[in-house]
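So, chain A:
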Amino acid sequence: MSTVLDATDLTVEYRGHRTVRAVDGVSLTITAGEVLALVGESGCGKSSTARAVIGMEKPHSGEVQFRGRPVPPLGLRRRATDLTAMQMVFQDPNSSLNPRKRIGDQIADGVTAARARGLTSDTPEKWLGAVGLDPAMVSRYPHQFSGGQRQRIAIARALAAQPDLLVADEPISALDASSQAEVASMMRRLCLAAGAGMLFISHDLSVVRIMADRVAVMYRGKIVESGPTATVWTDPLHPYTKALLGAIPRPDGKGVLPAAPDAEAPAAWHEEMPEALDRS
Partner candidate 1 sequence: SGGNSSNNSSGGSGGEGGGTLVIDTAFSLETGDPGRNYVPTGNMMLHAIYDTLLTFEGSAEDEPIPSLATVEQNEDATAFTFTLVEGRTFSDGAPVTADDVVFSLTRVQGMTESKANFLMNGITVEKVDDTTVTLTTEGPSLELPAIVTNPALSILNSAAVTENGGTTGEDDGAEDFLGSTSAGSGPYMLDSMDITSRAVLAPNPEYNGEYAPSFDRIVIRNVTESATQLINLQGGDSNLAVDLNGDQVAGLDEGFTVSSSPSSQTIFLLVNQNEEVGKVTANPKFAEAVRYALDYEELLKLAGEGSEQATGVIPPMFVGALDSGVTPDPERAKQALEESGYDGETISLQFPSDNPVGGVEFTPVAERVQAQLKSVGLAVDLAPAPFATEIEPYVNGTEAFSMWYWGPDFADSSSFLPFGPGEKVGLRAGWEAEDDPEIAELVTAAQDATSVEEREQAMREYATAMQEEGPFVPLIVPGLNLASDTSVTNVQNNTNWTLDIPLIQPAG
Partner candidate 2 sequence: MNAATAPRSRPRRRRLLRAIPAAWRTPLAVVGAVIALGWVIVAIIAPWVVPHDPLAQELTRLTPPGEVSLLGTDQVGRDVFSRLLTGARVTMPLALVMVVCATVLGTLIGSVAGYVGGWVDEALMRLTDLMMAFPTVILAMIIAASLGPSLFNAVIAGVVVSWPQYARVVRSLVLSLRTQNFVIAGRLLGYSPWRSLRSDILPNVAGPVLVLASLDIGTAILLLTGLSFLGLGAQPPTAEWGSMISGAMDHIDAWWLGVFPGLAILTVVMAFNFIGDSLRDALDPLSSAEREGAAGTTDPAEADPAATPVETPTTEEGR
């Protein structure tokens, strides 16, 4: 399969009062039709990685290649047409749609982007249907939808552009617990149907388990463990991965308290374990 995304040695820094190195030497590859999940605790640099990948943030060092060509940072210039094959779905459904524009028009923008690359794309109504919404609602405004629905619309807009790569930054964490799994599986389904690759970011390992082909566990800016989801889930190697998995409370009614790490951040979590990377 063809590689759509190849990020090597990405480093992202935020300069300010003190320079924060949010991403510290992260390498990722995604092939077409594959879902790679990036998990880790809050603030570990998942979003920063996603932003660097899509070009919203200029990496401090390292390189991002999309289909073999470098991704320039999103500046004042208009984005090159073929780069519109990279799309993103954001965490906050409230801010990912323009509140003053009908949702149909917003999805249509995706369609236009696909056409500009010489591809065909369905009508906004079709896309609405595809994400499980009533096609009759195209002429509504975003505020007339619930958060979950808005997230679906955002997904429809991204998919309407017929992307080769979809970057989804915690697309489901703002959703009601009961619909998280459903939206996640829908995304996977639609993405794979289009033959696109997906970078799926989440802090919730149990969601990641059901939908990702591969998973990369991130801790404090570094990837500490990666490999096929089932392998990592059943047999974690890195102490941090173990702690992460162990801390998930199971709704089994058994009253078992999840294991809690002693201190806030045991030294072992910082350990580099080359054998935990690229597991098979």
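Just so we're on the same page, contacts are C-beta pairs under 8 Å (C-beta built on N, C-alpha and C of every residue); 3 or more make two chains touch, one makes a residue touch a chain; residues count from 1.
Candidates were picked such that all candidates are chains of the complex that A comes from, given by their letters.
Computed from a predicted structure; not experimentally measured.
Contact annotation for this complex: of the listed candidates 1 or 2, chain A touches only 2. On the chain A side of its complex with candidate 2, the touching residues are 54, 56, 74, 76-79, 81, 84, 86-88, 90, 92-101, 106, 109-110, 112-113, 116, 131-134, 137, 141-149, 152, 154, 157-158, 161, 174-179, 182, 186.
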